[in-house]
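A single protein chain has been removed from this complex, and every other one stays in its place.
Our next item is chain A:
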Amino acid sequence: MGKSSKDKRDSYYRLAKEQGWRARSAFKLLQLNSQFNLFEDATRVVDLCAAPGSWSQVLSRTLPPTSTIVSLDLQPMTPLPGVTTLQADITHPSTLPLLLQHLGNKPADLVISDGAPDVTGMHDLDEYIQSQLLLAALNLATCVLKPGGGFVAKIFRGRDVAVVFAQLRCLFDRVTCAKPRSSRGSSIEAFVVCEGYSPPAGFKPSLETPLGLGMKFPESRKRASAGPDGKDKEEEHLVDGVREVKLEEPGGEEEDGQEAKYIASFIACGDLSDFDSDATYALPEVDEHGQKWKSKDPIQPPTAPPYKTALEMRRQLGGGSGGNMSTS
């Protein structure tokens, strides 16, 4: 399929190339920010699982030049102005002093993470691995966040998402599940936006004894005010002109009483007049310079897939195009 076909089917892919973003995911952070004002008063921000660096790019372009931006990833990342890029494992104990050093030993205002594993197709495993990645990011975040700070991370809205919401709820004043319009509706991904970091008294974060592994999650203070079905009395994000139905006591069986669950309120962010990531659009006739529109090349080629050598082997053997080589 031609390049411009992808431009038609994915407006954010096209826009990312035209606006110089390393990946279309930049728009997800921009839309999250327009909803939650994440960058307001944020001067020290940490970007975890940052490569190829589109979220760091957003930080670099949006935050004032005096800000401290530190980006971490396992993979090397092309440098960005105003951003300190570190190659490090977020779960490793040595990463914390390294990170704090680059933050000038001051707590961070905001920690963000767009990390996700390569999905296998085994849904429960993929959700589990993603939740572990999120918890690892959270664990590092708790070590560097100032009280009242924010945490934004990618989440898979699958079977056990309510357990993850409940865990986050223990440490933050407000947990919202947000889906930017630039994130495909057909994708299981969304973002948790955690505002107002407020760990309970006596909570000592550490990378040695991570949350959920070495350390149990603290008891949520919010649970008392939560409704019988695990919801709290938060305001719902309803569209204009619809009425909320107040549920009576829900029936049905409570199947797994051991694990706390919480359904975070949902918000679709980004303006409805923004592009729809699921829709197909006609391509513009002229570009921003008034020239005839042409499909642009991506800013950064995608990182080499782990099966690159396998592809080369197959090519040498004269096999077909390797139709099965796709990962998802």
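In this section, a residue touches a chain if its C-beta (ideal position, glycine included) is under 8 Å from a C-beta of that chain, and two chains touch if they have at least 3 such contacts; residues count from 1.
Criterion: contacts and distances are computed from a predicted model.
Choosing from "WD40 repeat-like protein", "Trafficking protein particle complex subunit", "ribose-phosphate diphosphokinase" or "Zinc finger SWIM domain-containing protein 7", the protein name stored in UniProt for the chain missing from the display reads "WD40 repeat-like protein". In the complete complex, the residue from A:106, A:159 or A:315 that touches the missing chain is A:159.
If you put the hidden chain back, the residue from A:66, A:105 or A:273 that touches it is A:273.
The omitted chain makes contact with chain A at the following residues, 1, 5, 8-9, 74-75, 87-89, 91-92, 94, 117-118, 120-125, 128-129, 132, 136, 157-159, 161-162, 165, 177, 179, 181, 185, 188, 213, 231, 236-245, 247-248, 250-253, 255-256, 258, 261, 263, 265-268, 272-273, 276, 278-282, 306-310, 313-314, 322-327.
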